[in-house]
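With one protein chain removed, the remaining protein chains of the complex are shown where they sit.
Let's look at chain A:
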Amino acid sequence: MIIYATEVQTINSFVRLESLKEVYGLIWIFVPIFSLVLGIITGVLVIVWLEREISAGIQQRIGPEYAGPLGILQALADGTKLLFKEDLRPSRGNTPLFSIGPSIAVISILLSYSVIPFSNHLVLADLNIGIFLWIAISSVAPIGLLMSGYGSNNKYSFLGGLRAAAQAISYEIPLTLCVLSISLLSNSLSTVDIVEAQSKYGFWGWNLWRQPIGFIIFLISSLAECERLPFDLPEAEEELIAGYQTEYSGIKFGLFYVASYLNLLISSLFVTVLYLGGWNISIPYISILELFEKDQIFGTTIGIFITLAKTYLFLFISIATRWTLPRLRMDQLLNLGWKFLLPISLGNLLLTTSFQLFSL
């Protein structure tokens, strides 16, 4: 059979185009992921700056002002400094555990960002189990803390790691029960569905009004999960120096620091999504869908902006709480979680279920 050269060339180029398309397809998977990660890291930098400025305001002083205009590059400067520090390893500690510990804490939090909707259909993975992914993956983080504490060969770190794990698992249960109540209200675990269920009636459609007790319990539990004051016992400087972070230096310590703020950001975003209506403008009679129809990019941007504005509210509350309230002792903390929040969240769940049953 005679195969003409030109046909072979066209066949070859066609085949190459197909493989190129696959390659492009593969690359195109990574672009949203990287852009999300970039956005999150920028968000963390902003939160670090925010925390320093707000705490400075509360404490009657000026925050960072030398690194960049208004000190916004301060977090980058700190990160760069940490990169240049010596990477200390405890001599008789368990080095693999010691090295992997911080990474596990960060990875588990980063994975949870994939289910948060930043705007109408601007979500990395619109899973059916949505919010349950966050709950499940955030349970992996205490393992990282335990590994860090144990691998440091230091009594203080070990105590700190144990405390961190105990605190995390104690406050996961009220958190999960509140989330369960929300999903009952919205008939779905998917975050996009939860936000859309709050889009009627604008401001009054927020889950905040339908689940006031749940909101407060969620706030307290998420502060405890993030290990921020008044629950920052694992890193209480006054007792355990820095708990499980004591022996860390350089960028591994930076990872813990970043993990703490990542955790805070994702808790705030989840508060927004679950209770404050997500990306909806929330002024009655203005629907973002109309804006979205007119101009997709404009509508999406407005949605992102609104999500971030609502997130800022919770961020401000948690930062102000950190610099105002004293710290709880370990047994008081566990008492609060098991003996107070757990029965109340169970009661909340029962109430929600009975209302749902009666309304059917």
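Structural remarks
Rule of thumb we're sticking to: contacts are C-beta pairs under 8 Å (C-beta built on N, C-alpha and C of every residue); 3 or more make two chains touch, one makes a residue touch a chain; residues count from 1.
One rule holds in what follows: contacts and distances are computed from a predicted model.
Among the names given as "Vacuolar protein sorting-associated protein 33B", "Guanine nucleotide-binding protein subunit gamma", "NADH dehydrogenase [ubiquinone] iron-sulfur protein 2" or "Translation protein SH3-like domain-containing protein", UniProt records the absent chain under the name "NADH dehydrogenase [ubiquinone] iron-sulfur protein 2". Only one of A:23, A:38 or A:58 touches the absent chain when the whole complex is considered: A:58. Across the entire complex, the residue among A:217, A:328 or A:341 in touch with the chain not shown is A:328. Chain A meets the missing chain through residues 58-61, 155-156, 229-230, 232-233, 236-239, 241, 322-332.
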